[in-house]
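Take a look at this one; I'll ask things after.
Every protein chain of the complex appears in place save one, which is left out.
What follows is chain A.
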Amino acid sequence: MMASSYSAKEEDGHHPGASGAGGAAANGRKPDNTAFKQQRLPAWQPILTAGTVLPAFFAIGLIFIPIGIGLYVTSNNIKEFEIDYTGTDTSSPCFSCYQNFSWNSTLPCKCSLPFSLDQPFESNVFMYYGLSNFYQNHRRYVKSRDDSHLNGNLYSLTHPSKECEPYAHRDNVPVAPCGAIANSMFNDTMELFFVHPNETRSQIPLKRKGIAWWTDKHVKFRNPGGNGDNLTAAFQGTTYPVNWHKPVYELDADPENNGFINEDFIVWMRTAALPTFRKLYRIIEKKSSMTPTLPSGNYTLEVTYNYPVHSFDGRKRMILSTISWMGGKNPFLGIAYITVGSVCFFLGVVLLLIHHKYGNRSSSPDIAS
């Protein structure tokens, strides 16, 4: 960019002044006759003509509408049940827990919510907890973790990353797991009971494993010192987060699901993208092909209300849902596909009309140059 009009070279008799072949270094070389240099590379030159654009619109319409219908039908076949157990309403059984509970409470607050399913849930049923108004995607929240630490790195275990502050140390003892995410781990426990017509209750078995990504469970999260038996020893010299009631190595009795590889913990650590989110809590597996997993009828949800959401106007939900090939209930996708497909088809028709009415111009152009 900086150009100086003088270069000592120019002074240096290189230029055949009189015959004046110019001052170019590139002089005297006939450019190569290659397609590249002459800008004659073979090329495909697509242009927007009625012959290409209109079929494209019709094709999009014709592809999207059936897909949309398929998605919509699939989504409608999925059974989903949602219950808000926050307890904001005075009539709610959890109202007292909602009112009184805070992190500091030592005594668990329990409440049970009755609900009924009108239709049986046939296949595997997935049980979610949902939180609203919870900003797991806040920048400071998202980064407040130490993946090295969670991966079982012994050094990181006792030297948590600065990102974890202010949840890195408690009374100068390193916290495991450190950080705001871990500290705020969802710790309500939920149990589901089927209320038989004869008022007896039978607990529905909930599977607590298989709710996290395989890669998370097996690669990303690891207990310090390998997934050995003696987790207590492995976490020696650390303390549990301030909001927790028990150390990380007591999350579950099953050694395969304890410590950092506890799946509830892993699920929580996979932060949500949006302030209203749901996370998989338990799986209700289909027992036999004869009976539905959850037959229609009355149920009770027993909640150990540990997680305070009152302070930030949060909401807590429990969701039961079946699953199809495309996941859970998702009416938006189907509707969106049908809408977009129809609009494209309609646009195609409009463009076709316009093309017929005005389009002939282009075939007899006035190329008066």
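The rule is short, and it goes like this: contacts are C-beta pairs under 8 Å (C-beta built on N, C-alpha and C of every residue); 3 or more make two chains touch, one makes a residue touch a chain; residues count from 1.
We take it that contacts and distances are computed from a predicted model.
*Asks:* Out of "Mitochondrial import receptor subunit TOM40-1-like", "AP complex subunit sigma", "Eukaryotic translation initiation factor 3 subunit H" or "Phospholipid-transporting ATPase", what name does the UniProt record list for the absent chain?
*Replies:* The correct option from "Mitochondrial import receptor subunit TOM40-1-like", "AP complex subunit sigma", "Eukaryotic translation initiation factor 3 subunit H" or "Phospholipid-transporting ATPase" is "Phospholipid-transporting ATPase", the UniProt name of the unshown chain.
*Asks:* Please identify which residue in A:Phe95, A:Phe115, A:Tyr141 or A:Phe194 touches the non-displayed chain.
*Replies:* A:Tyr141
*Asks:* Going by the contact rule already stated, which one of A:Val53, A:Ile69, A:Ile83 or A:Val195 would touch the omitted chain in the full complex?
*Replies:* A:Val53
*Asks:* In the complete assembly, which of A:Asp32, A:Asp118 or A:Glu199 touches the absent chain?
*Replies:* A:Asp32
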